[in-house]
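Every protein chain except one is present and positioned as in the full complex.
So, chain A:
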Amino acid sequence: MSNTILEMRSITKTFPGVKALSDVNLDVREAEIHAIVGENGAGKSTLMKVLSGVYPSGTYDGEIVYKGEVQQFKSIRDSEHKGIVIIHQELALVPLLSIAENIFLGNEQAKNGVIDWDETRDGARKLLGMVGLTEDPDTLVTNIGVGKQQLVEIAKALSKEVKLLILDEPTASLSEKDSAALLDLLMEFRSQGITSILISHKLNEISKVADRITVIRDGRSIETLNKEDITEDRIITLMVGRSLDDRYPSREPHIGEVVFEVKDWSVYHQLHRDRQVIKNIGINIRKGEVVGIAGLMGSGRTEFAMSVFGKSYGQRISGEVFMNGKKVDTSTVEKAVANGIAYATEDRKTYGLNLIDHIKHNTTLANLNGISRIGVIDDMTEMDVANEYRRKTNIRSSSVYQITGNLSGGNQQKVVLSKWLFANPDVLILDEPTRGIDVGAKYEIYTIINQLAAQGKAVLVISSEMPELLGITDRIYVMNEGRIVGEMPTSEASQEKIMRAIVRAEGKAS
């Protein structure tokens, strides 16, 4: 048995109000590929940030033993100095610099601050060779594909004499061919004595390359499996294994006719004309029904919703939207809203709120016509509306004049909901409505969703938290890689079934 290179002992990391990691243990052996799996938000990325010094020592409890010594990394620089390099999900390359410049960024081949370009290019070429790239080192990073960019990141890691390479969802945005090449590279590194930690959702990839797997759930390390014990069932059970409790208000569904239907919906990537992100999706929602879309991050759920809502995402969009059986035009946000569709974003700070303005102005923004006549706003009506929705959604603030940027996440989410409730839609698409908010606020959001359904609205909930979908919806669509890969009534659904639908689709895809 080979030596242990890294041991993380009882790591506990708390954020204000949330325990992100609690007593997590991880041991990684020299020259192995160690996979870490878990649901979105289970704490995988947080654990890796602790390891690499993004969260400096002292901000967490527990200890990190690397190569037999207790380490106290204060920054990424410290951990990189010891040969631990992390490659994040969002690549950290500068698009308008060349490959060579990116590889040696912060580690320039220079004497007295003057860069030696010959050495930079030679070094880059050598490193590129190691990852199997034949690109000219002077090529700008923006001109090569995502797969190759990923390899440039790895070459950059190699330039730092990496001993332990951490990859966070490296294949999430890669094609199958690029993914396979990347995994081969990891296996080659293994034979050269480089240890890798691989964070991934894709169980088929993991079972292909990993020597051992650690499952993390709800911020705890659940179990570490050896290669011979790895089966899909086992992993899924470990990943989701928790029960539904009374975190969800009960509801008596009264479901009517189909209100909202999308047929044959296709969308191509915002920037890459040829990458299809949504592939011929069809869904429908009935009056008074709460429908969920489950899926892993990057499965295309948000892209789907935003493209339906006024073509707010993507290009070359095709497909049809029906409201109450009638085909409607949703090509601009204004038209979508006029046709009774509302979309509450997953990213309230970027897309949801004017953070420098107060609750009142945010509440009425999507329906200014509702408080004005011939373009003139009626102050009193606006005050009435803002106060009414503040009360209805239970926003905790000193008054409607509180700046939304100063509200807690839960209250911000309620302002976003207020805005869309006041627009009075028939269909409400809620994208990750409870992301980053505390349990109490979640319960209130669920209550609002229930009330909407009771009023006969059709509600579509996009969520990465499967228990949430199981707790509040009537029916669930499962989405993966831009396709609907499953549909089930919630009464027959379970986390295992959803996971299975995703995994099966993955299997088919590869």
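Points worth noting:
In the analysis below, a contact is a pair of C-beta atoms (placed from the backbone, for glycine too) under 8 Å apart; a residue touches a chain by one contact, two chains touch by 3 or more; residues count from 1.
By definition in this document, contacts and distances are computed from a predicted model.
Per its UniProt entry, the chain excluded from the display bears the name "Xylose transport system permease protein XylH", taken from "Cytochrome c oxidase subunit IVB", "Response regulator", "Xylose transport system permease protein XylH" or "Ethanolamine ammonia-lyase large subunit". Among A:107, A:175 or A:369, only A:369 touches the chain left out of the display. Of the listed positions A:102, A:345, A:463 or A:495, the one in contact with the omitted chain in the full complex is A:345.
For chain A, the residues touching the chain absent from view are 249, 309-310, 312, 332-334, 336-337, 343, 345, 350-357, 361, 365-366, 368-369, 372, 375-377, 379-380, 383-384, 387, 390-392, 394, 396, 399-401, 419, 443-444, 447-448, 451.
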